[in-house]
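Heads up, one of the protein chains got dropped from this complex, but the rest are sitting where they should.
Naming follows writing order (A and B), and every chain is counted from residue 1.
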Amino acid sequence: MNTLVHSGAAPALPGLSYVARRAGLWVFLGVITSLFMLFGAAYVMRMAMADWQPLRYVPWQLWLSTALLAGACGAWELARRRAHQSDGRRAGMAGCALSLAFLGAQWWAWQAMIAMQYRVDGNPADSFFFMLTGLHGLHVIGGLLAALLAGRALLQGEAMGGLARYRLAGSIALCAQYWHYLLGLWLVLFALLFWVTPDVVQIVCESVGLRTPQPK
Amino acid sequence: MAMALALILIVIGTVAFHFASPWWLTPLASNWQQMDDALMLTLYITAAIFILINLFVAYAVIRFRHRDGVRASRESHNKKLEWWLIGITSVGIAVMLAPGLDVYAKLINAPADAMQFEVMGQQWQWHYRLPGRDGRLGKTDVRHIAPENPFGLSEQDPNGQDDVLVESQEIHIPVGRAVKVLLRSQDVLHDFYVPQFRTRMNMVPGMVTSFWFTPTRTGKFEVLCAQLCGVGHANMRSWVIVDEAPAYAAWLASQPTFAAKKAGVSAAAGAAGAGAGAVGAGAGAATDIGVQGKLLAQARGCIACHSIDGAPGVGPTWKGLYGKNETLDNGNSVVADDAYLAQAIADPKASIVKGYPPVMPQQPWSDAELAALVGYIKTLK
Partner (left out) sequence: MADEGHEHGNGARGGHQPDGGRGGGHGGHGDGHDHGPQSWVTKYVWSQDHKVIAIQYTITAIVVGLVALVLSDLMRLQLGYPGKFAFIDAQRYYQFITMHGMIMVVYLLTALFLGGFGNYLIPLMVGARDMVFPFLNMLSYWFYLASVLILLGSFFVPGGPTGAGWTLYPPQAILPGTPGVDGGIVTMLISLVVFIAAATMGGLNYVTTILQARTRGMTLMRMPLTVWGIFVATILALLAFPALFVSGVMMLFDKTLGSSFFMPAVVSMGQHLDHKGGSPLLFQHLFWFFGHPEVYIVALPAFGIISDLVSVHARKCIFGYRMMVWAIVIIGGLSFVVWAHHMYVSGMHPWFGFFFATTTLIIAVPTALKVYNWTLTLWRGDIHLTVPMLFALGFISTFVLGGVTGLFLGNVSVDIPLSNTYFVVAHFHMVMGVSPVLAVFGGLYHWFPKMSGRMYNEALGKLHFWVTFIGSYAIFFPMHYLGILGMPRRYYAYENYSFIPPSAQLMNEFITIAAIIVGVAQLAFVFNFIVSTFRGKPAGGNPWRAASLEWFTPQTPPVHGNWGPELPVVYRGAYDYGHAGGDTDYLPQTTGPDDGGGEHAARPGLAPGLDKGKPA
């Protein structure tokens, strides 16, 4: 006889389970990591060409935007710790607002670069700057859309049942994880664009044997 | 049962095909016999695998076909057998890989005393350059490339003055001497492929790539472009002619140098309707205007896009073109007379024939050259 056991303990709908949603998020973070690692590889390979001119000008707006993103991250972390309470949800909204401000600061930084004659069709380092910051920004926008979708019941002022609140708490935790990732990614991109120079690449490649030592 | 039979017939058929096939490696014309040997070794091993596995499956299908009352075995694995198979396969792989890597190591190291020539690819023709008496190729830069300077040779570099710039789509090389081919491109990827030489390489804009070989017999060998380079890809044709030493020396002596060409061009620009000098020093003493035009058409790559026998191509065919009523892309109709043809050659963007892409490159033409080309087109009825 077949024995079909009543699977009472597990939820009938795995999609609701926080564990499953978190697994999905981590897989997605793996994809984004792959994407930006490949861009980074392209960047480093391009740097090897003789005509490379590194970015020397760091618009101050980028420091502002970094601070704003860090603030957003902090807000989301707060939200995660208080995910089941109302001030947790408010912290989440603050996180969204700070992220919008981050995007605004990035746009401002773009304007500053263009004003200093660093343009997307200029030298390759400039092109990479616009492309990488633009794609990062797109991922922030994606996160904002997801947060909006998750919290729309809240925004519409509907009364939320227990299950919906539980689910929202899970969403807040996932948003927090995503935002931590975005901050880490931004810091890596910032460092890559402004502090990784052909010399740094040469030192790293020499130390792992990828390149022969060059006479200085 | 039909399946087993089919597999057996496939084995027989493919083996028979192999022996009956008239399509096989072109006769080798270079020193890379070892590459052919590596290919043959791979062929023997892979053919054996193909035959064995197909016959094994055929046998299994016959022997273990469903019969009432008989059930499959319960066996599910056999670690020892699997590891043996992995081992044998690895040995087979190593046996194929080792000779391949060995000849590769030789392929990538050109001998120090190899002579050189440079191929510059362009959509859709070839240009050849040799170092000249000083044995050094002059510096080039893309910025200098112009119709009268297809190699982009720098005027400043004295090494370039004596570079030999081959006039036509044919390059000669001496038999028995190692040659390193330097490859450049001015627009897109191309590939200099002569099947009989076996080795070849892509031509990449912004880079100089190379390969080397030693031609082992004389003959005329076709050059094919082997990297998709646009609509004219299949028509980008040229020849390598391997000569005995005296013939090679004679050919080399008849080719113009960069300095000579510059002088020839400025003379043509000054004189109106100049004669043989403007048509190109290497075109020989032919005075028949049709022949001059034909040589020009080959040298400047016109035949890459315009056929002379009516076959459709990237551009309109020249057969029967003279005097024909052509429809332009703006709907107007025009008669292809001398004036129209001269303008169409000298200023391709001025008018486009309906149904054809606007991709004809602009090149500089002296009046004499235009007359020769139009004269040639007139002969193609």
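Of note:
FYI, a residue touches a chain if its C-beta (ideal position, glycine included) is under 8 Å from a C-beta of that chain, and two chains touch if they have at least 3 such contacts.
Just so you know, these numbers come straight off a predicted model, no measurement behind them.
Checked against the full complex, the candidates B:7, B:173 or B:341 give a single residue touching the omitted chain, namely B:7.
Within the whole complex, the absent chain has one touching residue among B:12, B:60 or B:250, and that is B:60.
The omitted chain makes contact with just one of the residues B:119, B:153, B:229 or B:344: B:229. Taking the complete complex into account, B:361 is the one of B:176, B:256, B:290 or B:361 that touches the chain left out. One chain is missing from the display, and on chain B it is touched by residues 1-3, 6-7, 10, 13-14, 17-18, 21-26, 34-35, 38-39, 42-43, 45-46, 49-50, 53-54, 56-57, 60-61, 64-66, 70-79, 81-82, 85-86, 89-90, 93, 96-97, 100-101, 103-105, 107-108, 122-123, 142-143, 145, 147, 183, 186-189, 191, 193, 195-196, 198-207, 209, 220, 222, 224-234, 311-314, 357-363. Within chain A, the residues in touch with the undisplayed chain are 1-7, 10, 12-17, 19-21, 23-24, 27-28, 30-32, 34-35, 38-39, 42, 45-46, 49, 51, 120-121, 123-124, 127, 131, 135, 153, 163-164, 167.
By our rule, only the chains that are shown with their structure count from here on.
Between chain A and chain B, the centres computed from C-alpha atoms are 48 Å apart.
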